[in-house]
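Only one protein chain is missing; all other protein chains are in place.
Moving on to chain A:
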Amino acid sequence: MGGNQSVPKVTKQDRAILDLKLQRDKVRQYQKKIQVVLDREHEIAKQQLAAGNKDRALVALRKRKYQEGLLAKTDAQLENLEKLVSTIEFSLVEVSVLHGLQQGNEVLKEIHKELNVENVERILEETQEAREYQREVDEMLANALTLEDEEAVQAELRELQLETLGVQDTERPVTLPSVPQEVPVSKEPEAQPEERERVPVAA
């Protein structure tokens, strides 16, 4: 990107567009000229009428009519030219969009080359192997613990659960006192509390 090297080449299309635009400018300039003539003829007609020269005024108006026709024709031509110019410009945009799509497509292809199915399968397989290996290691480590150790670990876990969550371990059976089988009989109900009061308190 150094200096004048970055200037793009002038293509045939560029020249064609420029030609077209120059033509359009010429038509515009021509229209301007006609407009001036139109205005002048109108002035002339007015002046001639004021001076009483009806024929002259009519001639001027006829000329004016003719020029107006020309103006309308050039308007149509101008429209054609401008349509063509914008069509070409739009086509250029389309071409550049196509170019962009093409490039994107190529990049995608390159990426896909890296990402072919075999590679993916191989990588997935390797990952699977690695995972299995990890599991084996885990198992071996787990087996290295004795049963008692395992139980101790489990107990610690329960305790921690109790502490942090306040949740009772549901697995442990809840020990409740058994329901009494006999009907309770009250013997000397008043005596008992008295007896308790009389117990001497140590120290």
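We adopt the following convention: contacts are C-beta pairs under 8 Å (C-beta built on N, C-alpha and C of every residue); 3 or more make two chains touch, one makes a residue touch a chain; residues count from 1.
We adopt the following convention: contacts and distances are computed from a predicted model.
Candidate names were "ESCRT-II complex vps25 subunit", "Glutamyl-tRNA(Gln) amidotransferase subunit A, mitochondrial", "Exoribonuclease phosphorolytic domain-containing protein" or "Large ribosomal subunit protein uL23m", and the UniProt protein name of the unshown chain is "ESCRT-II complex vps25 subunit".
When the omitted chain is restored, the residue from A:Leu18, A:Val95, A:Val137 or A:Ala155 that touches it is A:Leu18. The chain not shown here touches chain A at positions 1, 3-4, 6-8, 10, 14-15, 17-19, 21-23, 25, 28-29, 89.
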